[in-house]
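To start, I am sharing the structure in question, which I have written as structure tokens.
As you look at this complex, bear in mind that one protein chain is not there, while each of the others sits in place.
== chain A ==
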Amino acid sequence: MNQTINSAMTTEPMISLSGVEKWYGAFKALDNINMSVAKGEKIVLCGPSGSGKSTLIRCINHLEAYQKGDIHVGGIMLGHGSKTIDAVRREVGMVFQQFNLFPHLTVLQNCMLAPMKALGLDKAQTEDRARQLLERVKISEQADKYPAQLSGGQQQRVAIARALCMRPKAMLFDEPTSALDPEMVKEVLDTMISLAEEGMTMICVTHEMGFARQVADRVIFMASGAIVEEAPPAEFFSNPQHERTRKFLGEILGRH
């Protein structure tokens, strides 16, 4: 199953899951998930809705508990105690479908909150860092506005900057463009592409297949809580091995 992992793979994976299983009551949401993500690798996770892809990345920072298996992030074994969970969360940034910016804080304060409160950095240092990152997602002139005053695309770019302010080793994207108006999708994808080019380790749940082709080292296809197929994008799109993958690609690419 791992034969497609290419030379990007170094010795120690940044993120690895082995035998991860999760149930909601009697419903098996994740079924024996094994995957390994090398430092700097970009993974696109796709699949029909309800296939478990969001659940999977939410297990990586323990927003969802799982019942079986092991997850390692940056050399830390994600246990079920709060200490390792906190350690992992400080190392992994997450971007949500609904942005989830804090409405009562300005853009700048949104970025500064966690570095100051979770990492204990001082204010001046944090503000420098936040302004740099807002510059980088091209939104520095909005630093003193509140989230409600920004467009969806701008909010999502702030959310990316906010996550980057923690200097994460890896980033998780949970359908970052699904809640956006079509004309704003590109600005967010461009931000993600530039982040990828700088070597960030990324796992992206997305249906943006153009992004997958351009950025992904591997595309992983999930269905019914299990990994069905994984391959580099060229191979994944031109020669899908499984019937379910073909059906999914037919539906999603047929639209465009």
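In this section, contacts are C-beta pairs under 8 Å (C-beta built on N, C-alpha and C of every residue); 3 or more make two chains touch, one makes a residue touch a chain; residues count from 1.
In this section, contacts and distances are computed from a predicted model.
Which of "Glutamate/aspartate import permease protein GltK", "ABC-type polar-amino-acid transporter", "FeS cluster assembly protein SufD" or "Ring-1,2-phenylacetyl-CoA epoxidase subunit PaaA" is the UniProt protein name of the chain not shown?
Options "Glutamate/aspartate import permease protein GltK", "ABC-type polar-amino-acid transporter", "FeS cluster assembly protein SufD" or "Ring-1,2-phenylacetyl-CoA epoxidase subunit PaaA" considered; the missing chain's recorded name is "Glutamate/aspartate import permease protein GltK".
Of the listed residues A:Asn34, A:Gln125, A:Gln149 or A:Gln214, which contacts the missing chain in the full complex?
A:Gln149
Which residue from A:Leu17, A:Ala38, A:Ala114 or A:Leu134 sits in contact with the chain not drawn here?
A:Ala114
Of A:Gly25, A:Gly81, A:Pro103 or A:Gly254, which residue touches the hidden chain?
A:Pro103
Which listed residue, A:Lys22, A:Arg162, A:Arg218 or A:Arg244, touches the chain dropped from view?
Residue touching the chain left out of view: A:Arg162.
For chain A, enumerate the residues touching the unshown chain of the complex.
61, 63, 82, 86, 89-90, 92-94, 96, 98, 100-105, 113-114, 117-119, 146, 148-149, 159, 162-163, 166
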